[in-house]
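Some notes on the structure that comes next.
Note that one protein chain of the assembly has been removed; the remaining protein chains are unaltered in position.
The block that comes next holds subunit A.
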Amino acid sequence: MLMVKAFVRPEKKDLILEKLSEAGFHSATIIDVVGRGKQQGIKFGERIYDEIPKCMLMLGIEDKDKNAVINIILEQAKSGDQGAFGDGKIFVNHLDNVYTVSSGKTGL
């Protein structure tokens, strides 16, 4: 099992969640975060804004769904045709185990 952590623009969050749900990946945890990327934030004149609000989506998925989920996020999180700086990043981790609290069972 894998944990996908996607950092995306907050305004793209709803669209991504909708598309994921349509594709059958309904579960998600959403956290508002701030951060900066390779471009070192946004510079306006003298001022540098390096705590840019983003949305972190956490999804637990099966190994075989990795490409499907990542493609949906990549497609929806992009702004414009070419994409732009600040569209976000996706990190994928291995999960050793997943438990559901209400049943105590393992697995997603």
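Here is the rule we use: a residue touches a chain if its C-beta (ideal position, glycine included) is under 8 Å from a C-beta of that chain, and two chains touch if they have at least 3 such contacts; residues count from 1.
To be clear about the criterion, contacts and distances are computed from a predicted model.
Not every chain of the complex appears here, and the one that does not is recorded in UniProt as "Nitrogen regulatory protein PII 2", selected from "Sporulation protein YqfC", "Nitrogen regulatory protein PII 2", "(2Fe-2S)-binding protein" or "Tricarboxylate transporter family protein". Only one residue from A:Leu15, A:Ile30 or A:Ile90 touches the chain missing from this view: A:Ile30. With the whole complex as reference, residues 3, 17, 26-31, 58, 60, 93-102, 104 of subunit A touch the missing chain.
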